[in-house]
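Read through the structure below, which is laid out as structure tokens, and then see the notes.
A single protein chain has been removed from this complex, and every other one stays in its place.
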Amino acid sequence: MAHAETLDAHDHTTTTQHASSNLAHHFDNLEQQREAGSLGMWLFLVTEIMFFGGLFTGYIIYRMQHPQAFAIASSTLNWKLGALNTVVLIVSSLTMALAVYFAQMGNRRSQIIFLVVTMLLGATFLVVKAFEYADKFEHHHFPGLNFQWNEAVPAGVSTHHIQMFYWIYFAMTGLHALHMIIGIGAMLFLIFYAYRGRYTPEYHAPVELTGLYWHFVDIVWIFLFPLLYLLGAHLTHGGGGGH
Amino acid sequence: MSSIDASVPPATRVAPPAADSRVRFAHDNYINANYGIKSWLLTKDHKRIALLYLASITVFFILGGIYALTIRLELLTPAGDIVQPMTYNKLFTQHGIIMIFFFLIPSIPAVLGNFLVPLMIGAKDLAFPKLNLLSWYLYLAGAIFTIWALLNGGIDTGWTFYTPYSTTFSNTYVVAAGLGIFINGFSSILTGLNFIVTIHTMRAPGMTWFRLPLFIWSHYATSLIMVLGTPVIAITILLVALERIVHIGIFDPRLGGDPVLFQHFFWFYSHPAVYIMILPSMGVVSELISTHSRKNVFGYSFVAFSSLAIAVFGFLVWGHHLFTSSQSVYAGMIFSFVSFAVAIPSAVKVFNWTATLYKGSISYDTPMLYALGFIGLFTIGGLTGLFLAALGLDVHLTDTYFIVAHFHYIMVGGALMGYLGGLHNWWPKITGRMYPEGWGRFSALVIFVGFNLTFFPQFLLGYLGMPRRYHAYAEEFQVLNVMSTAGASILGVGLLIPGIYFIWSMRYGKFAPANPWAATGLEWRTMSPPPTENFVRTPVVTWEAYEYRPMEEMEVIGPDKGNTAQPAHGEATKN
Partner (left out) sequence: MQLPRLPFTPEQASTVSGEVDALYTYLVAITLFFSVLVTVLIFYFAVKYRRRSENELPQPIAGSIKLETMWTVIPFLIAMTIFVWGASLYFTLYRPPKDAIEIYVVGKQWMWKFQHTEGQREINELHVPIGAKVKLTMTTEDVIHSFAVPAFRIRADVVPGRYTYAWFEATKTGRYHLFCTEFCGTNHSGMTGWVEVMEPTAYQAWLAGGGSDSPAAQGEKLFQSLGCATCHRTDTQGRGPVLTGVFGKPQRVQGGTDVVVDEAYLRESITNPAAKVVEGFQPIMPSYQGQVSEEQLLQLIAYIRSLGAPPGQQQQGAMTNGGTGREEPSTTTGTSPDTQRSNPLNSTSPRPGGSPVSTGNSNQTPGGNSNR
């Protein structure tokens, strides 16, 4: 069951007997296996939507009930860092897509480069997040543990609801960050196997599927960013509450 | 009536006993393929994983049953005299958690589904065998957390763990038990995901969607619910745990939260969950009725689509658990309407099953007895659901024993009967042995009687006003309670009997032929028990579901020509 791995002048892997070694015994052919893997990943992402959906629902309900409190809390978030992170993630989706492309093309070197860049961008995101979290902790905005709201509170706003915003912020971005960490971990595996020449034009499903997962994590952030960071500008503009 | 090919004399329905009194199968199969505990604990064979699940859920069923019997014992007398109130609260909570999450939800899908889905569609395994094994380990991990919580003092919130009692007031192991259920939920999700992908991508050539057995349709619908619904309970449990640990105010009104929001979140999953529990059973019943009357299921596509309709509508009715909870009256009306709508597909199934019996060739084998029992009991249970969907009546009936009776009719009279019937029906295929038919019929009867005696009085108790989750009750309720406890003891005994003879049969039961019931599914066209790769040759399907064909087309699929006769006694089939 050995497959012959040779590297030609352009560092492309050539496939000799890859099909048999990458085909799981219960599938009839690689096409079926690929289709199954793809459908499986899409289904998994649907479950993730339902999972995050619960938090989004909670956010929507409480925001509709307490728009001012949410706006005030949101304005303490650093939207510039949030925007930076958004750009970082979008670029990382691009580099991930390129990694998949080069895997499809059989270009081992470029595959690895772009996987590494994606990882680094993901790590950058997490580092920025870590700074944001530390800042929140310092300002006593971490709900449940050391929450203290020291600024003046306008009429009609309760600090309970301000704390609620923070807790939703930490829950959602924390869950998102957890998913990113898992994605980065998956990429470590991919880089390892890509280095070994495992991914070829015939078989690169793991890269594709990880790519799908990564894009999903990106999309979740694209929803989180405006909903969490940009409320302040939207709602407190013009002073006074109102929905 | 035409006959099955008379060239196969009836005597070969059951294979003659093996000469060797020790367990010796005549052919290589998935059970004797390897030995040793590692080969079972690290297996990727869907059939072995099904048996792993069978063992674990049986353990939990027994534990849940012990809780139930203790509860019924306490309820013999109006006063609370056997256990302390707090203990009683833990008993019914834990009975509910164990039976729902660790028995009913996995039962048919994880045991029968895992075993049969690949066989019925002509595949070698599920799409993701390793994920399948992971599913089982996640089940175990969840089970361990929950048992840890039970051993350390238990949980008393009711399986519905309403807030703010569960977040702020209860002093029991809510988080630990919640974590157990959370982890177990992922087991459910992965199983559902596996089934959907398998059914989509791994059907044998010629096995089109509308040639699939109805068992597959109902498992497909169940898997949709598992995949879409379970994440919501997962996040709900997380929110409750966070609120308990960190005291955020998401459900606590004193901190600006909304306790009724929890109920919406909880029931958004937990209502579809009851369809996870009943749909697979309905799939089993479709198979049992058709097999044991030797007829195709009447109205096949209606039955198939009704499973999907139940899955979809099931997500839209959760508010019927909140009719008295201060939910808006108008929202109540919408939920009530849709709750009536979701009853219709189930009614359609019942009528189609009954029509299948018309001009059939009906056997009274144990699986058929369970299937017929299911139809009757599910009809009653389902119709009592209409009582509860009717808003004005639900006000009087909710949170009483009427509800308890309603869901036990469906879960025990329905789901459990379907599970037992399915176990009996496919026991020959799974273990290669026959169970003793006489004991099978006897215990089915005992279970039926015991069940009705236990739960029918509870409908009456509910209308009279006896609340549920009551440790001590008003004196006038005693007679009906005594009847119910009497029934429970009969039911308990009845359930023990199959436990005993199933285990007995694995050692001493008659060896089973490939197709003891002369049924039509693909799973009957391979040996009992099947070889590890299920079929020695991929079947090619050219017939409709439940269609009887000439005998040579219904033979065991053999290696070369495809119509090898049954192996002679003692001769092993080598691949």
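Note that the chains are named A and B in the order they appear, and that numbering of residues resets to 1 at the start of each chain.
Keep this in mind: a contact is a pair of C-beta atoms (placed from the backbone, for glycine too) under 8 Å apart; a residue touches a chain by one contact, two chains touch by 3 or more.
Predicted model only: the values in this text are computed from it and were never measured.
S.K.: With the missing chain put back, one of B:T157, B:S187, B:T222 or B:S505 would touch it. Which one?
M.R.: Checking the options B:T157, B:S187, B:T222 or B:S505, the one contacting the hidden chain is B:T157.
S.K.: Which listed residue (B:V312, B:A390, B:V482 or B:I497) would be found touching the missing chain in the intact complex?
M.R.: Considering the complete complex, B:A390 is the one touching the chain left out.
S.K.: Among B:G80, B:P436, B:G492 or B:P531, which one is in touch with the chain left out?
M.R.: B:G80
S.K.: Who touches the missing chain here, B:G465, B:G492 or B:P531?
M.R.: If we include the chain that is not displayed, B:G465 is the one touching it.
S.K.: One chain isn't shown here. Among B:I82, B:V246, B:V260 or B:M506, which residue touches it?
M.R.: Going through B:I82, B:V246, B:V260 or B:M506 one by one, B:V260 is the residue touching the chain not shown.
S.K.: Residue-wise, where is subunit A in contact with the chain that is not depicted?
M.R.: 153, 155-158, 240-242
S.K.: For subunit B, enumerate the residues touching the unshown chain of the complex.
M.R.: 1-4, 6, 10, 13, 80, 85-86, 89, 156-158, 160, 162-165, 168-170, 253-254, 258-260, 293-296, 298-302, 323-329, 332-333, 336-337, 340-341, 343-344, 347-348, 350-352, 354-355, 357-364, 372, 375-376, 379-380, 383-384, 386-387, 389-396, 398-400, 460, 463-465, 467-474, 546-548
The definition used in the following text is that only the chains that are shown with their structure count from here on.
S.K.: Note which residues of subunit B are touching subunit A in the complex, please.
M.R.: Touch list, subunit B to subunit A: 123-129, 189, 193-194, 196-198, 200-202, 227-232, 234-236, 239, 242, 245-250, 255-258, 261, 265, 533, 538.
S.K.: Show me the residue ranges of subunit A that touch subunit B in the complex, using the header's touch definition.
M.R.: 24-28, 32, 35-36, 39-40, 43-44, 46-48, 50-55, 57-58, 61-62, 66, 143-145, 158, 160-161, 163-164, 167, 171
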